[in-house]
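A single protein chain has been omitted; all remaining protein chains appear in their positions.
Up next, subunit A:
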Amino acid sequence: MKYDILIAGVGGQGVVLASRMLALAAMKAGFRVSTAETIGMSQREGSVSSHIRIGDEISGSLIPAGQADLLIGLEPAETVRNLPFLKKGGKILSNSHAIAPASKPPGSPEYAPEALLAFLKALIPDMLCLDFTRLAEEAGTYRAANVAMLGAAAGAGMLPFSKETILSVLETEIPEKHRAVNRAAFEGAIEKIKPGTLIGNRR
């Protein structure tokens, strides 16, 4: 068994925390696991990504290009930036909520999130896309968008373990004062992606 997940976003969105949750859930489900993340300069509003490799035969912690089974993008441009990691037939879960770059250095292309989302939808039929930031905000804080996306991934059956497994990890890993909000975001997302709900290209 091998399941490679790549999480991408912007520094401050909780990419590293989300990858830790997935890794702990994978361990709880009895798998071997390895993660690699960007730490350091990129934390400050830069692009951040985390590789999570789950399975019995793990080599290095970096997912080779074209081998990720699932790409979780906390931000549209970062989802697109990391597309080359996704394998043919791989799945995508993307936040539609855009974060514009803090500064626009000369020569940097204009950020057009709508166009990027359209590009994604045209290319990857098996994609879930939603404004998870707003969803998290409704649950209590926009900061829980990462956890909302874990909920969506678990609820849509995109993970190699159950939503109960990851929920139990959240219970132990998230400090008590933030726990209720995160649980609400997690469960709110599962509710939203119930069959029959229109999300992205899925009907």
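Just so we're on the same page, a residue touches a chain if its C-beta (ideal position, glycine included) is under 8 Å from a C-beta of that chain, and two chains touch if they have at least 3 such contacts; residues count from 1.
As a convention for this text, contacts and distances are computed from a predicted model.
Chain not shown in the complex: UniProt lists it as "Indolepyruvate oxidoreductase subunit IorA", one of "Phosphomevalonate dehydratase large subunit", "Ferredoxin", "Indolepyruvate oxidoreductase subunit IorA" or "tRNA-splicing ligase RtcB". Residues touching the missing chain, restricted to subunit A, are 10-12, 19-20, 23-24, 27, 32-47, 58-62, 64-67, 77-78, 80-81, 83-90, 100-112, 115-116, 119, 123-124, 142 (touch as defined at the top).
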